[in-house]
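Note that one protein chain of the assembly has been removed; the remaining protein chains are unaltered in position.
This part shows chain A:
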Amino acid sequence: MHWTNQSPIRTVGQMATATAPRVKAPMLRTTVGLKVFMAVTGILLVLFLIAHMLGNLKIFVGPTAFNHYAHWLRAIGTPLLPNTWYLWIQRTVLTVAVIGHIWSAAVLARRARAARPVRYAHRQPVQGSYAGRTMRWGGVIILLFVIYHILDLTTGNLNPVGDKQHPYANVVADFAPHRWYVTIWYVLAILAIGFHLRHGIFSALRTLGQQSQQWQRRSRAFALGFAIVLCAGYLSVPFAVLTGLVR
């Protein structure tokens, strides 16, 4: 029974006798630093999602308003900046944010995997929310959707009309009833974003220092409410096309 004596690992007598050696990784490479980076890039992307949703809702005003809005996007910042310059600046910032968000998530996911080399034989389902458990794969689905979405409604390659001058027609053609599979894919992707934000917004606020019980409840409620409103805003467009409200 004296197996501890044979063990090479001795713990007794080592406690708090000396401070640990101070070889430190750069702040950004610490788990907390990576999380902060993920939170900040995530918030940037959420701000874009808000603006994008508000723009989408212009479709209910009519084809002229919607097309005019789409053309205005190219002219933002003029005459201070040449045409489309602002758009490209924003695209660059968003791309950097997306890459940074995924990079930090990937580094943390790898560390999490390495942190438990032997799995449990019996593991209860995680008690945390469904949203919390699906952050990583949900993120992958969202990335695939964003790539498809750009090829569909920005470049027009995958759009049945693909007319850059008339985005309204592109949208209406996209969600036509006989292209039901596109609508389903769109709905699933938006729901994935909703779930991602339901946990992501709460998590980002916590990562940035939210620390009171009262605000924990509030930030959870805010994340849920925000995710629902955002989903409703985005989903209203394909459903309006599907039901003939927008034609």
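Quick note on the criterion: a residue touches a chain if its C-beta (ideal position, glycine included) is under 8 Å from a C-beta of that chain, and two chains touch if they have at least 3 such contacts; residues count from 1.
Quick note on the criterion: contacts and distances are computed from a predicted model.
Chemist: Select, from "Tripartite tricarboxylate transporter family receptor", "Altronate hydrolase", "Succinate dehydrogenase/fumarate reductase iron-sulfur subunit" or "Lipid II isoglutaminyl synthase (glutamine-hydrolyzing) subunit MurT", the UniProt-recorded name of the complex's unshown chain.
Modeler: The correct option from "Tripartite tricarboxylate transporter family receptor", "Altronate hydrolase", "Succinate dehydrogenase/fumarate reductase iron-sulfur subunit" or "Lipid II isoglutaminyl synthase (glutamine-hydrolyzing) subunit MurT" is "Succinate dehydrogenase/fumarate reductase iron-sulfur subunit", the UniProt name of the unshown chain.
Chemist: Which listed residue (A:Gln90, A:Thr207 or A:Ser236) would be found touching the missing chain in the intact complex?
Modeler: Touching the chain that is not displayed is residue A:Thr207.
Chemist: Counting contacts across the full complex, list the positions on chain A that touch the omitted chain.
Modeler: Where chain A meets the chain not shown: residues 1, 3-4, 7-9, 11, 14-20, 22, 24-25, 27, 30-36, 108, 111-124, 126-129, 132-133, 135, 199, 202-203, 206-213, 216.
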